[in-house]
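There's a structure below that I have some questions on.
Removed: one protein chain of the complex. Kept in place: all other protein chains.
Lettered A, B and C in written order, each chain numbered from 1.
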Amino acid sequence: MINKEVSNADEAIHDIADNSTLMLGGFGLCGIPENCIAALVRKGTTGLTCISNNAGVDDFGIGLMLKTRQVKKMISSYVGENAEFERQLLTGELEVDLIPQGTLAERVRAGGAGIPAFFTPAGYGTEVAEGKEVRAFDGKMHLLESWLRADFALVKAWKGDKSGNLVFKGTARNFNPMMAMAGKITIAEVEELVEVGELDPNQVHTPGIYVQRIFQGEGYEKRIEQRTTRIK
Amino acid sequence: MINKEVSNADEAIHDIADNSTLMLGGFGLCGIPENCIAALVRKGTTGLTCISNNAGVDDFGIGLMLKTRQVKKMISSYVGENAEFERQLLTGELEVDLIPQGTLAERVRAGGAGIPAFFTPAGYGTEVAEGKEVRAFDGKMHLLESWLRADFALVKAWKGDKSGNLVFKGTARNFNPMMAMAGKITIAEVEELVEVGELDPNQVHTPGIYVQRIFQGEGYEKRIEQRTTRIK
Amino acid sequence: MLDKIGIAKRIAQEVQDGTYINLGIGIPTLVANFIPENINVVLQSENGLLGIGPFPEEEQVDADLINAGKQTVTTLPGSSLFSSSESFEMIRGGHVDLTILGAMEVSENGNIANWKIPGKMVKGMGGAMDLVASADNIIVAMQHCSRSGDSKLLKSCSLPITGLNCVKKVVTNMAVLDILPEGGFKLLERAPGVSVDEIKAATAGKLVVEGEIPEMKLD
Partner (left out) sequence: MLDKIGIAKRIAQEVQDGTYINLGIGIPTLVANFIPENINVVLQSENGLLGIGPFPEEEQVDADLINAGKQTVTTLPGSSLFSSSESFEMIRGGHVDLTILGAMEVSENGNIANWKIPGKMVKGMGGAMDLVASADNIIVAMQHCSRSGDSKLLKSCSLPITGLNCVKKVVTNMAVLDILPEGGFKLLERAPGVSVDEIKAATAGKLVVEGEIPEMKLD
């Protein structure tokens, strides 16, 4: 067994340097690495390029790092819920690359899987196609898209063991498994860190080979963006 | 709930016509669709192109269909364990396409995932590269490989529910999940067919969307090729 | 003229038994409420859920279970959960039978624009470009005209497009129209109380009218 446990978020992210490229798991505020984001705000690392489906809200998620001007560039599919984001974008403080969500997911997966480029139909004929190689397969047009990789991937899982095996819960899985594969250093924060042997090998979502550091996070807020309910 | 249950293997494969292209899950004899293969032998369908990592042994797995001359072509990564196979290959009765195992797995996954082509380093500089587009990424040479899809995919799972959700066991998972994605019609045979709602949604390996027909198989032999044991 | 509920009800009639469906945000989400009980469908959420259940009761709310609109939802018997890349394997691979989504503009050759207004803050395309590039059957739910009264069914889109030649059918507050393979909006049904002439006047793209056009039947 290879032990990947570190004591907390600050230790886990201690060597994330200015101008690093990060991947951050999550869809909206669901399944985001809350503890690592808080530690990055404490550390004050700047010039970050963040690959993440969304950019958080004004006072939570990646929004916290936008407020402190730590982010130089976002690579995302949808960034709508953040006034500070909009302000920085309009003033040119922040760069943004918008990518179709499925292409983003596949580019990250490709980065982890050693596939430097692949063809996808998404975005053909749109602005997204500008400058990209186009090719027809079975009469349908496709774009050549390249892999994405990062210096660090910050992912959040439900459970994990000390050798880095991860299990996700519900739709908090989202981008986390692919990003875990595509980080040179992958840091996993989990709600519950268990001993090796407690997870069923048949039910591991992310094998420990992808995870370099793991710790049990604390104080998860797990904020809900749209609390929709029905009457019993 | 969409009910995909059929009563048995014969019903499941009733419309597999001569000269169809099939995918068959399994690695060696582990995780192969035993019931579907037996039904295909009974039905006597011929001219089949079979995409499968291996080709069975003389008297089990795809070997049973080779013996009855039902297979026109094999697309595989390793076919070593079958004397009848060798005989048919040498006499020209059987065509064989040999593909690196990881490329085979990824081509099938690409077929299911709507990726018509991708670059991989496997096989560059070898016979496998003949006639293929070559391109360098980050100074390393890669081959362009295309997706594989099939008229029917025959997969074997441990458990399944009537809406087609599948759970695999141990290394019997292997090629089954990707092939389930890449068949126009995917037929799943399972050791235990359960009611919808009995599988944990968080622990489904293959979502039911990929499966068109499912049945509980019977009389699984699960033959072992190399029974290696240790003394207690 | 239909209201949003009416548009959703009419689209629900297009839903076939035994299919997998992706519903966009807005009117498309409402469609789920009007699918008849005898029609079995499974709803896909691109953030990683197949088999979207109803909103949770207050005590069931789970921050780890949301739909693509970030609303709290539930699972159903037979649901499955998966990653974003697996979700788009389903979409890109053509496994989702029907996609219903909103639009700002649709052109007579089936182009759709629904992600960007030049000069306004661009929020991103989310999964829309993947959905429209991959789905075999796309129905657009939208108002026939903008608030200023301009037609949204055009000869060609004026806004940046999301996908080319992909929309098969449009259901608006005024009409149901098919997009013809050779181009043009073929009028199939009128909303209650709306005349063919009114629809003609509200459609900037080529409108094809053949024979009597029936009124929609909504319960």
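We take it that a residue touches a chain if its C-beta (ideal position, glycine included) is under 8 Å from a C-beta of that chain, and two chains touch if they have at least 3 such contacts.
Just so it is clear, the structure is predicted and the values come from calculations on it, not from any experiment.
Visitor: Going by the touch rule at the top, give the shown chains the omitted chain contacts.
Guide: Touch partners of the hidden chain, whole complex considered, are A, B.
Visitor: Quick one: which of A:P33, A:G56 or A:G112 touches the chain that's been left out?
Guide: A:G112
Visitor: Touching residues of chain A against the unshown chain: what are they?
Guide: 1-3, 109, 111-115, 161, 163, 165, 181, 196-197, 201-202, 204, 207-210
Visitor: At which residues does chain B meet the chain that is not included here?
Guide: The missing chain touches chain B at positions 27-31, 53, 76-80, 86, 89-90, 98, 100-106, 108-109, 120-128, 158, 168-178, 205, 222-232.
Following the convention adopted for this analysis, only the chains that are shown with their structure count from here on.
Visitor: Let me spell it out: compute each chain's centre from its C-alpha atoms, then which one is farthest from chain C's centre?
Guide: B
Visitor: Looking only at C-beta pairs that count as contacts, which pair of chains has more of them, B-C or A-C?
Guide: Greater number of contacting C-beta pairs: A-C.
Visitor: Whole-Å distance, chain A centre to chain B centre, using C-alpha means?
Guide: 33
Visitor: Hunt down the residues of chain C that sit against at least two other chains at once, touch-wise.
Guide: Residue numbers touching two or more other chains: 75, 81-82, 88, 91-92, 134.
Visitor: On chain A, where are the residues touching two or more other chains?
Guide: 106, 120-121, 168-170
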